[in-house]
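All protein chains but one are shown at their positions in the complex.
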Amino acid sequence: DPALIYDLGGKFDKSFNEAAHVGAEKWKADTGNSYNEIELQSEAQREQALRRFAEAGNNPIVMTGFAFGSVLGEVAPDYPDTKFAIIDMVVDAPNVRSVVFNEHEGSYLVGMMAAMASESGTVGFIGGMDIPLIRKFACGYVQGVKAANPDATIIQNMTGTTPAAWNDPVKGGELTKAQISQGADVVYAAAGGTGVGVLQAAADEGILSIGVDSNQNHLHPGKVLTSMTKRVDIAVYDAFAGGMDLETGFNVLGLAEDGVGYAMDDNNAPLVSDEMVAAVEAAKAKIVAGEIAVHDYMSDNACPVK
Amino acid sequence: MDFATVLQVFDSTVRLATPLLLACLAGLYSERAGIFDIGLEGKMLAAAFFSGAVAAVTGSVWLGLLAGIAASMALSGIHGLASITFRGNQLISGVAINFLAAGLTVVIAQDWFQQGGRTPSLVGGARFSPIELPFAEAVKDVPIIGQTYYQLISGHTALVYIAFAMVPLTWWLLFRTRFGLRLRAVGENPAAVDTAGVSVIGIRYAAVAICGLLCGIAGAYLATALQAGFVKDMTAGRGYIALAALIFAKWRPWYALSSTLLFGFLQAIALRYQNIDLGGFVVPVQFMDALPYILTVVILAGFVGKAIPPRAGGEPYAKER
Amino acid sequence: MNTVTQTGRQETAAPAIELRGISKAFGPVQANKDISIRVMPGTIHGIIGENGAGKSTLMSILYGFYKADAGEIFINGNLTPIPDSQTAIRAGIGMVFQHFKLVQNFTVLENVILGAEDGALLRPSLSKARGTLKRLAEEYELNVDPDALIEDLSVGHQQRVEILKALYREADILILDEPTGVLTPAEADHLFRILENLKREGKTIILITHKLREIMHITDTVSVMRRGEMTATVKTAETSPEKLAELMVGRKVLLRVDKKPAAPGANVLEVENLRVVDEDGVERLKGISLNVRAGEILGIAGVAGNGQSQLLEVLGGVAHGTGSIRIKGQEIDLTGKHSDAQSRRARGIAHVPEDRQREGLIMDFTAWENSVFGYHHDPAYQKNKFLMDNAAIQNETEGKMERFDVRPPDPNLPAKSFSGGNQQKIVLAREIERNPDLLLIGQPTRGVDIGAIEFIHQQIIELRDAGKAILLVSVELEEILSMSDRIAVMFDGKIMGERLPQETDEKELGLLMAGVNGEVA
C-alpha cells in the first residue's frame, strides 16, 4: 500500500494537508485500493513515521511539507527499494520524487484580484510562518497587487516563526482584525490551518478574504473572494498512481501545468466581475507564455517590490 | 498611532483579556479558599472543547456553554477530590488535570468528529455573536466618546460583559457576604473555620466549583465567541498567564481586572506588531510572545511589590496527622 | 458522685458533662483509652497530665473537632452525640484551643462572627456583634478593640478574643487548653479573675494545665491523665501537688536534683549588647549581655516568647543578630560567612534546640543519620573525598545509643518512631559526646517522662563537672531553680535581672518574668 504523512496542522486543516487528503481519497475511490496515513504531532516524529512506514513495506510514501526535507535526505538511502515523494521541497536522491509548485504565479493572480476588488486600496497578507516559502507567496501576491493597482498598500504579517503558526486560528483572527483596522478590505491567508481564523474574522467583519491551497470559497459563501489553489491533491494522486514504479526526480507544477490557479465557483461568482476574470486570464496567459516573469522569492531570497 | 488604531488595540485587548479575566477570577476563588490551582489551563481547555463540540452538534451556543461549564466543573471535582478529600498535593493534581484535558479533548474530538482533534466550524446560532449596545449606531460618529462607545464598549459578545460584571460581583461576594468571609477565612486558617462550626470541606468544594464554573465560561468563550470552534491546545498557555495575573493582582478582584487587561494588552501588541522597531533596535516577536512570562517572573521575584498568598494556600487541611 | 460545689447550688444536679468510655486512636497511637469523666455544673474542673497524655485530644472530642472511635457524651444528663463543632456549639460548649484558631488578617469582629453570622450579608451581623462585644467586655473585663487585626494583638489579647468567641456563641461550658503557657503571671492572674467571674455566672469550666500551682489555686476538682488513660479524679481541696505529681507519673517523683556546688573557671562565653530583629521587623533581643564560665550552668528563665529562643538561636548560628559574642576570648563572626551553625560547632559550641522535632532531628532520617546531624562534615564520618562512611557512623551510633540508654537501641529506626524522651536522648548523645566547650540547651526535658528527666539532668551536671560551660533555657521554673548555678530572667528581649538560685524563689522570679521589680541589667 502507499502511505501518506501529513505535516503538523493535520489533515483537516481545510488547506494544504486537506488537499493532500482529498487527492488520496480520490485515488482510493478510483482504484478501490487502501492506503496508510498519519498526522504528525511533533517535529521529532517525522523520522519515526517515515521509517515505520518504510519498514512495514509501504510504497510509495508521500509526505507533505518542506520540513521533511532533511529527514528524508537521511532516511531515503536506507530504503533504496522504497519510493518517496515529497511536496514543497527538493530532495536529491535516486528514489525520491520532489514536487514543488510555482506558488508565486498563483499568488500573482489572486493579488491582481485583491487589488481590483479592494475599495480602500489597501489589501492584506497573512502568512503562516516566516520562511522563504511563504515569502514566495507574499512576493508573488505583492507583484500581482501592484500590477493591478500600483498605488495599492499591502499590509503583511506572519503568524509566527514556528510550525505551531500553521495552526493558530486565534492569532490569525486577531491579525486580520488588526489589518482591517489599518484599512485592509481584502486579506490573503497563506497560513495553513491558521487561515481558517483569518477567513472567519474577515467574514465576521464583512470584508473579503482569499483562501489558499484548497478551494476555500465554500467556507464563507459570498465572503471569500477566491482561493489560490495549489493542487497538492493532484501531486498526491499522481504519486499514488505511480505506485512502486513512481518516476523519481524533480517535478514543478505551475500555472502552465494547472498546478496552481485561482478558484471560481458558485460561492464566489457574485464577487468576481467579468472584468476581473478577463484581466486575470490575460495575465495568466502571459505568465504561461513567459511574457510576464513573476519573481520567485526563493531564487534569490529577495523580493523586488514591497 | 492614531485614535482609531488605539481603539483597535484596546478592542483587541478586551477580547484577549476576557478569557484571562475569567480564569483569573476562577483562580481567585479557589486560591482564596486555600486550594492552589495550576489546572486552570486544563479546565479551560476541556470547556473549550465541550462547548465547541456540543454547540456544533446541537447548533445551540447556550447548550454548548452549559456543556463547557459541566466539563470544567467535572475537572474541578477531580481537583477537589484529590486536594480536599484525599489531601493530595494540589500542584501535582493541577498538573495531572492539565494533561488529562490536553489528552482527552483530542481523543474525544477525534472519536466524535474525525477532524484531527478539532470540532467542525461553528456557524450562526452555534456561536456567540456580538451585542450592539443601545445607541451605539447613533453615536458612532461622535468623536472620541462616541467612537469609543461604539468601537470599544459596544459590540462584544455576552460573555465579555459577563466577565467584566464578575469583577464587582466577586468583590461583593468576597467582602460583603457571609460566604465570602468564610471563604477567605478558610484560605487563611481552616482550623479557625472548622472550630467555628463551619465545614471547611464544604466551603472549599464550593470555591472549587465556582472556579470550575468560571473556567468553563472562559473556555466556552475561546471556542464559541473568540473563535468558531475548538482546535487542539487552543488555550495556548492562557491558564498559566491567568495564574500569573492572579499573583500580580495579589488575589484581589479589582487588581485582577487591571492585571489581566495588562496581559491582554501585551498580547494585543504582540499580535499587531510583529517586530517592534525601537529606533534601530528591533524587538523580536519571540520576545513579545515571551513578555507575559518574563513579566510574571519579574513580579514573582518581588521587584514589583510583594504578593503574599493566602496563608493556608496549598496545604491540605488535615486534623489528624 | 455528687460534688459539693463552692457556690453550693444544685447538689444533686446532673453533671454538665459526662463522658463515658471515650477511645480515640491516631493510626497506631492510642491517644485516649476508655475514658470516663463527669464535670458538675458551675465548677472549674482541672485536667492534668504529661505531654501527650491525651488531654487535648479528649477535649477536642468533646468539642466535636475529632470524632471518637468509641464512647458516649452526655450534656446536662442527655445523651448528645457530637459529630462536629457545630453541634458542640449548639450544645453550649466553647473551647479555647492550645493553639489559637484565629484568622490572623481578620479583625476581632470578623473573627468573632465567623461561623455565627446572622444572615447571608455581613453588615447586620457586624453591627450586632459590635454591641454584644461591648456588653461582654464590660461584664467580664474582656476589653479588646473590635476593629484591631488579630496579627496586631498580643497573645493575651488574642486569648481574650477566643474567650469572646465562645461567649458570643453563648457557651455555658468553656474548655481552656493550657491557657497560661503563653501568658505572663499578671496576664494569668487576669485570666483567673475572668474565670472566677464566669463561674459565678454559673458557667462550667474545664481547665487543662501543667501547672500544679494553678490547679491548686483555682479548680474545684481535678482529673489526672496518663498515657491516654484517666487515672484519677479528686477534689482539689483533698489533694496536694505531691500527690498529683505522683498520679501523673505513676510513681514517687524526686523533684530536687543532686549536685555538687559549682567550681566555675574562666569565662567561656561572653555576650555583649546582642540584638536580633526577626523577619517581621520586630526586635526580639534588645541588647543582651551575659557571660557563662567554665564549669557553670547559667539558667535563663522567662515566659515563652520573651526572646529566650532567639538568644539560643543566635548563639547557635541558626539566626543572625548584631553585637558581640566571644568564645574563650575569641570574637565570633555574627553576620559573615562564618555565621552559620556549622562554624559555631567548629568553635566548640554544641546546641540542643528547644524543638527537637522541628530542628534537632530529621524525623524521617534513621537514628544513625540523625546521630551525626550537624557534624556530618567531620572527617571521621567520611570514607573518601566524596562518600560518607555510613558503616562507621552506624557503629558509632550503636555505642551512643547504649551509653545514653536509648530504647529501642536500633540505629536503623527512623527518629519518628522513638518516643519523645528517647528522641531527646539521641540529640543529647550527639551534642554531649562532642565534648563541647559550651553547651546551649533549650527545654531539655520538655515532653520527657520523669525517668528520662533524671537521666538528662544527670548528664548535664556531669558535663558541667567536666568543666564545660552550659547555658540552659527552660520555661519550667522548677528545672531552672534546681539545675542552675546562676539564673538570668528574660522579659521582652531584655535581661530583667540575675539571681543565685539559693537566694531567690519562684515568686521573685515570677515577678521578674512579668517585667516588674527588676533592675535592668
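For this structure, a couple of remarks:
Order as written gives the chain letters A, B and C; numbering starts at 1 within each chain.
Please note the rule applied: a residue touches a chain if its C-beta (ideal position, glycine included) is under 8 Å from a C-beta of that chain, and two chains touch if they have at least 3 such contacts.
Operating definition for what follows: contacts and distances are computed from a predicted model.
Of "Na+/H+ antiporter subunit E", "Hydrogenase expression/formation protein HypE", "Branched-chain amino acid transport system / permease component" or "Nitrogen regulatory protein P-II", only "Branched-chain amino acid transport system / permease component" is the UniProt protein name of the chain excluded from the display.
Shown chains touched by the missing chain in the whole complex: A, B, C.
Taking the complete complex into account, B:82 is the one of B:82, B:122 or B:234 that touches the chain left out.
The chain not shown here is touched by just one of C:196, C:258, C:364 or C:465, and that residue is C:364. Among C:76, C:343 or C:482, only C:343 touches the chain that is left out of the view. Across B:110, B:147 or B:177, the single residue that touches the chain missing here is B:110.
One chain of the complex is left out; on chain B, the residues touching it are 38, 78, 81-83, 86-93, 95-100, 102-108, 110-111, 114, 117, 232, 237, 240, 243-244, 247, 284, 286-287, 289-290, 293-294, 296-297, 300-302.
Counting over the whole complex, chain C has residues 27-29, 316-318, 340-345, 351, 353, 355, 358-365, 369, 373-374, 376-377, 382, 386-388, 390, 417 touching the chain that is not drawn.
Within chain A, the residues in touch with the undisplayed chain are 36, 38, 41-45, 47-49, 51-53, 55, 66-67, 69-70, 78, 89, 129-133, 161-163, 301.
The rule is simple: only the chains that are shown with their structure count from here on.
Distance from per-chain Cα centroids to the pooled protein Cα centroid is smallest for B. Look at where the CA atoms of chain B average out and do the same for chain C: the two points lie 47 Å apart. Rounded to whole angstrom, the centroid-to-centroid distance between chain A and chain B, based on C-alpha atoms, equals 35 Å. Note on chain placement: the centre of chain A and the centre of chain C lie 77 Å apart, centres being C-alpha means. Among all residues of chain C, none touch two or more other chains. On chain B, the positions that touch chain C within their shared complex are 175-182, 184-185, 188-189, 191-199, 311, 319-321. Residues of chain B touching chain A in their complex: 4-5, 7-8, 11-12, 15-16, 114-118, 121, 222, 226-228, 231, 234, 236, 268, 271-272, 274, 285-286. Contact residues on chain C toward chain B in their complex (touch as defined above): 26-27, 63, 65-66, 84-86, 88-89, 95, 97, 101-106, 110-111, 113-117, 119-123, 125, 165.
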